[in-house]
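The complex is shown incomplete by one protein chain, all other protein chains being positioned as in the whole.
Note that the chains take the letters A and B in the order they are written out, and that residue 1 is the start of every chain.
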Amino acid sequence: MDSFFNQYGFLIVSMTFSALLALSLYLPLMAGQLSLASPAFYAIGGYIAAVLSTQIFPVESGAPFPLERLLLEMLIAAAVSGVLALLVGLPALRLRGVYLALATIALVEIVRVLSLNLEITGKAIGIFGIPQPFATKLDYLWISGVLLLVSAFFVYRLEHSRMGRAFAALREDELAAGAMGINPTTTKLLAFVLGAMLAGVVGAVSAHFLNTWNARQGTFDASILILAYVIIGGSRTFLGPIAGGLLLTALPEVLRALAGVPGLPPLAVSFLQDGRLIIYGVLIVLSTLFFPQGLITPALLRRWNRKGRA
Amino acid sequence: MNLALFFQQVVNGLAIGSVYAIFALGYTLIFSILGIINFAHSAIFTLGAYFTYALMGARFGFNGLLAQTALPFGLPFPLAVLGGGLLAGGMGVLVERAAFRPLRNRGADPLLMLVSSLGVAVALVNIIQYLVGAEAYSYPNALAGLPPSINLGVGGVPLIMRTVLVVIFIISMLILFALMRLMNHTKAGKALQAVAEDPVTASLLGINTDRLILLTFFISGFLGGIAGTLVGLSVTITGPYFGITFGLRGLAVLVLGGLGSIPGAVVGGLAIGIVEALVPPDLSGYKDAVAFAILLIVLFFRPQGLLGRTFIQKV
Partner (left out) sequence: MRLIRVVISSLVVAILLSASFALAQDVQPIKIGVAVAQTSNVALFGQEQVIGAKIAEAYFNEKGGVNGRPIQLVFQDTAGDEAGAINAFQTLIADTVVGIVGPTLSQQAFAADPMAEQAGVPVLAPSNTAKGIPEVGNFIARVSAPVAVVAPNAVRAALNLDPNIKDVVVFYAQNDAFASSETTTFQSTVTNLGLNLASVQTFQTTDTDFSAQITNALALNPQLVIVSGLAADGGNLIRQLREFGYTGVIVGGNGLNTANVFPVCQQFCDGIIIAQAYSPAAESEINQTFRELYKAEQGKEPPQFSAQAFSAVQVFVEALIRLDNITKLDTLDLATQRNLLNLSVLAGGYETPLGMLSFTPTGEIVQEQFYVAQIKMNADGQTGTFEYIQ
């Protein structure tokens, strides 16, 4: 078991990060806003942690990075991302549907290009040698796991709160929601800001987790990947994005492990190794065909509930 | 910047912009009919370039399943471009059949099609790599006999253009012209426009939407494949990920022109090409962001795009 956790500790924590990022995209989507901005705030959060921990309060090399500073970085990342989201959100949320999605893609690209050009973000090479608060990668689960539980609980409660119902009303029909006395602008803005803050926090932890941070984190590819987590997991309950993030992050590694199963014919091994991403792509297509509502749907949950009670 | 230099940059920008335009038209056509963005479009762009390469009878490299193979025949470049475009169009049809139609028939969320087209893109790009490796390929002697550059200047002021860019510009314009003819002067083209305006009424009028959607994917794939070949001609096919930057730029063009507007995509493409070319040298690191900065500004002030009509969200 130890060796399993040694080998897969990194992957397990990566999976929780993906689930969190999926939630950060799900939050605005709850209010009907297709925002792909998560990677931009993720990148910004990461740079905040990277710069703070390597330049503002560095530790002696080898010494563990104090946990309370990591928490402080997470707070700062959340605050900065939140404020930024407010500023960007006000004009952006007047846009609807694909327009908003494209505007947020533009934001992601602009952040990427800025970080490639600025001195403080380390240009192309990025920032490296980010100090470690934990002895092993698996220990990051103390942060990411707790964060995931807290966020999941928060979103779960949100779904059943007055604000959550306002979100849902907006998603179904913005005009009608307005007539029901819901202020669309503040409601949408809240959903957008919450998502951005979560992505920023995840970025801050990720920078430590990856040891390094650069402009290749948080790109357009990531936008699309996170969207795939949400859509494939299911976009109608908070469990969907979580499941999508966990599964899709594990999938390439599961395929890698399959290639290592002894006794497979060499052709299969070589396909599993070099064609891993072909399988990945095909599985994404298939899952949209076979699970058009996503893997986890409210109907499925109701069925589970009934079974559980019976 | 002196005037000659300025003109030179504008002309350069026009040539690049014309490729942006035909590439983005592929997005636009599908968007106008289905209201979705086809993320597999950049993979088809890449495929088109490889198809043309194969059709010229050129040999693949040392990696991948098809290492060291070549077709038994070789077409001259102009025919190969056309063939590459047609094959890419066929690929577009396949993508529609495999990833879009089953979802459409179930009335699935458009977002789902977006994700499934993303899956197609991931698979296609990696299939290319699996088959022919990641090395760069260039079209053998495609423009043999032409000088590398042409001086378009008058009166002793040089205005030097790469011949390739002139060729690209001409081909793009021909294709745009043909597309306009198709849209405005044929039954299929008019039907396409009718469906784009209002699919429900169109189907009531007896227009076969399914076939038109197939046609749209074919044309879109054709345009993407040609754009891929043209860029490949200008700079070589740089590998399976060749289409990614174009895919992103194309999105900016799509919005700038107004989603779903054909003249808009053309104007948007040319505009982004020119503005990018005019980025001063000290700031060239920011060139990649220019298209998106414009996009944001346009969206904030004119959400329907430069030439788009006001967008009514379909619920």
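Here is the rule we go by: a residue touches a chain if its C-beta (ideal position, glycine included) is under 8 Å from a C-beta of that chain, and two chains touch if they have at least 3 such contacts.
Here the structure is a predicted model, which is why all the values come from computation and not from measurement.
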item	value
Which displayed chains the unshown chain touches	A, B
Residue of B:Leu65, B:Leu131, B:Leu214 or B:Leu278 touching the missing chain in the full complex	B:Leu278
Of A:Val51, A:Ala78, A:Ala101 or A:Leu116, the residue in touch with the unshown chain	A:Leu116
Residue of A:Gly181, A:Pro262 or A:Gly308 touching the missing chain in the full complex	A:Pro262
Hidden partner chain, residues of chain A it touches	3, 6-11, 14, 116-117, 123-126, 128-129, 132, 136-137, 210-212, 214-217, 253, 256-257, 260-264, 273-274, 276-277
In chain B, positions touching the absent partner	2, 5, 8-9, 12-13, 15-16, 62-63, 126, 129, 133-138, 140-141, 148-149, 160, 162-165, 231, 234-236, 238-241, 244-245, 276-281, 284-285, 287-288
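Note that only the chains that are shown with their structure count from here on.
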item	value
List of chain B residues in touch with chain A within their complex	31, 35, 37, 39, 98-99, 102-103, 106, 108-109, 111-116, 118-127, 129-130, 248, 251-252, 254-255, 259, 285-286, 288-289, 292-293, 295-296, 299-300, 303, 311, 313, 315
Partner chain B, residues of chain A touching it in the complex	34, 91-92, 94-99, 102-103, 105-107, 109-110, 113-114, 116-117, 173, 220, 224, 227-228, 231-232, 235, 274-278, 280-285, 288-289, 292
